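Shown below is the structure under consideration.
The complex appears here without one of its protein chains, the remainder shown in place.
Letters A, B and C name the chains as they come in the text, with residue numbers starting at 1 for each one.
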């Protein structure tokens, strides 16, 4: 797994280019205004943000040079934990559903992680795929427990004890998604440049030296793996609460591959790229199928080919080169 | 992006006044059907038929001068895409009434959603009885029968034509419909013929392309009767592979939804198997095949699609008939140009309407009372595919549990005498 | 007499027929600066691999201050104060020279605060000083993959030193360094090690370096320690000239 991630270590600690921060701020403000200026887009963007947070989990692993083709597993586990919780406790609060979902994802991340951190490269990717397919098969076949192929409904949880109407709830979960995007995005950015984050990224370049610094590469990878599982858990839970239904589709391998697709589309290794990639992906998916007669897969596939062949840095790579080219600084 | 903004503005303008509503430019209807995947052999004919119904009706000026416009949502895109598209159409797309859905799984998801979005929804094809038995709905109606009436008709026909079979196996699709239909059929059989032994229960994946492992198992088990409530591409594959392996000579197949596959199966469906049509739907319907509207539609459909209509087309006709009848009734009852939502809902209660089959009516729990047609396959040579003989049409009333009662609980109170208590008309072919 | 800092007893290592170490027993005393010389492929690097737990011997034990560390993985041995510099520099190729050291220091101190920037950790100045010590301060912010072989070797040693070890095992420390600077670098290195009280063992081919900077020399040949003594005794010894140096000169 040679280097693919944007060399974030080059944007050293203090002097983060102001242009990029401004643009990010502008982007977030634009999202915040969506329910006012484009209410029809609210649901679509909410789904994209949930997916973006999950893709952030995949981006974390990309930074260690590892690609998982099964991270939809944690996305799905968190969603199903939420659905089972609300089914057994109808009045459950939204934050409780989110917390339990993420907890389920973390526990699964630990159990699966303990096994997959022994592997690297293609085997790491395929083993994650195998675990997600095992969970998918269980969801599909054990009908009486998991609702089988039709999945389970996740009736609307309460918010701080209040029984919410549909419109109100969708606003709450929209702004919760934005808050989580900003919070988790900020944390991940800081984590990447922190000692533990930097050590995590040495998995890609030299595990031997890491061992000779007195650290266990497997435990270091496991710490990053747990973070990625948790992020996927947050995404899964938000998606489930927004959609109101959880199906085995959440865990199908194509969805895991889709996450890697979005991470690279946005800009492999870039935190902002995960969200921008998810937004672009969802918009193309909805509008292509609405206006281009359901060949959205073809369009997105072609789009990814163009990105990989001509702009491997992804959308963020393009954005950065634009910023630097007309950059005002040095 | 632009047109999305304008349509949302339009939605704001639609006042939801309690009294009359002013006539909209067009009556927007959203209809979910399978346009992709193995079930498309089922969903596409229904869409083609609906286009014909709408075209004919608009030619006569639509409803009180308002033309009808139907937009289709593909159920094959998966539950997620379906729910977001349904929500978008009902919410901002300006649809006044939704027709959802074919798959029982999707019905279970979209019915509560319609209630949530406060949009009238006609469950035009899905059969699972749970929806109205587990909760009561204000906005959701079903202009057709349900699994209970269909399975009881199949059991009744089976017991009348094969009173002394001993073993049975089931191969149903692994989702809501497959599981619910087997539970009802099985409960009815236990009550009406307790000595029957169930030798095998298989639930292959919905949309599974290959049934060879299940067929091998059936070859070993050699059951007298094989039940399969699968439909569309799955049923075609299952029957064709079973026919190849000679399974259709050793077991009698009970296929309550096979009417929809007759034409596609061609000679792969030999004589002597029990065929159902989820209602009194058959392109050679003994009581309706001479009626003028029936024959003119058959010709129009054949010219448009080149094939014969299957029961999803009949269900589409019933949904369309219910829709138009409801609007006409609401307009007449309230003497308005265009009914408000409340007035439309009131009209739908206890509505009487007629599609391509017999007359139907909606009970207070919004469940349609639909007659059930069963027959036995025969290769007369008149058509390049099997047709039906020894046709029995069971009246719908007797096949449904009293309003408010749960199906399997009610069935457990029945006994062998139930079969003879049903009012039925028999036809030679 | 206190126990030796590190000791091996009857080490036996076989690789597909080749005996890399044949019942080797060897002592490394605290504070000394031992050089290991011997023909190529004699098993010198394998010896370092065994001492640091990278390879497990078929027979025999490795002791650190009398404690048996044979079964331990390298990371546990490193935690007990043993560090290593490699023949092929093992660095984090996507990080800068300074970051390589900061990561090493952070690993030593324990990675606590996930929100603090790596560049702001307390040991930053100490690491800049260490970089300066190995003449690489000017390339602190350059990504190591862009540096010369010699610079990478020195940073590799600095990364090991950053762990503040009690024992430093080095594999040909000055190979790749310009010959004019070899002695100067060795001078500073040995000085720093002595100042920090670090025992060092280094595999070396350059007899000039061995003569000037090692206080004891062990001759490794055919999987065993043939001879051991002060540089003067060893470098004039006829067998050494024939087997080790002779081979060099010809």
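Miscellaneous remarks
One rule holds in what follows: a residue touches a chain if its C-beta (ideal position, glycine included) is under 8 Å from a C-beta of that chain, and two chains touch if they have at least 3 such contacts.
Simple rule for what comes next: contacts and distances are computed from a predicted model.
According to UniProt, the chain absent from the figure is "Amino acid/amide ABC transporter membrane protein 1 (HAAT family)", selected among "NADH-quinone oxidoreductase subunit K", "Amino acid/amide ABC transporter membrane protein 1 (HAAT family)", "Formate hydrogenlyase subunit 4" or "Na+/H+ antiporter subunit C".
Among A:25, A:138, A:162 or A:322, only A:138 touches the chain that is left out of the view. Residue B:205 is the one among B:130, B:160 or B:205 that touches the chain not shown. When you scan A:90, A:168, A:183 or A:301 for touch with the missing chain, the hit is A:301.
Of the candidate positions A:34, A:107, A:130 or A:318, contact with the unshown chain belongs to A:130. The set of chain B residues touching the chain not shown comprises 35-38, 40-41, 44, 76, 202-203, 205, 207, 209-210, 212-214, 216-217, 219-220, 233, 236-237, 240-241, 244-246. Considering the complete assembly, chain A touches the hidden chain via residues 1-4, 62, 65, 67, 115, 118-119, 121-123, 125-127, 129-131, 133-134, 137-138, 140-142, 208, 253-254, 257, 260-261, 264, 268, 294-295, 297-298, 300-302, 304-305, 308-309, 312.
The criterion applied here is as follows: only the chains that are shown with their structure count from here on.
The central chain of the assembly on a C-alpha centroid basis is A.
Taking the mean of C-alpha positions as each chain's centre, the chain lying farthest from the centre of chain B is C.
Each chain gets a centre from the mean of its Cα atoms; for chain A and chain B, those two points are 40 Å apart. Counting partners per residue, chain A has no residue that reaches two or more other chains. Touching chain C in their complex are the following residues of chain A: 3, 7, 9, 12-13, 187, 190-191, 193-199, 201-202, 204-206, 208-216. Across the interface of their complex, chain B is touched by residues 38-41, 43-44, 47, 140-141, 143-144, 148-151, 153, 155, 166, 243-245, 247, 249, 286, 289, 294 of chain A.
If you check the complex, the residues on chain C that touch chain A are 52, 73-76, 78-79, 83-84, 86, 90-96, 99, 102-104, 106-108, 111-121, 141, 159-160, 163.
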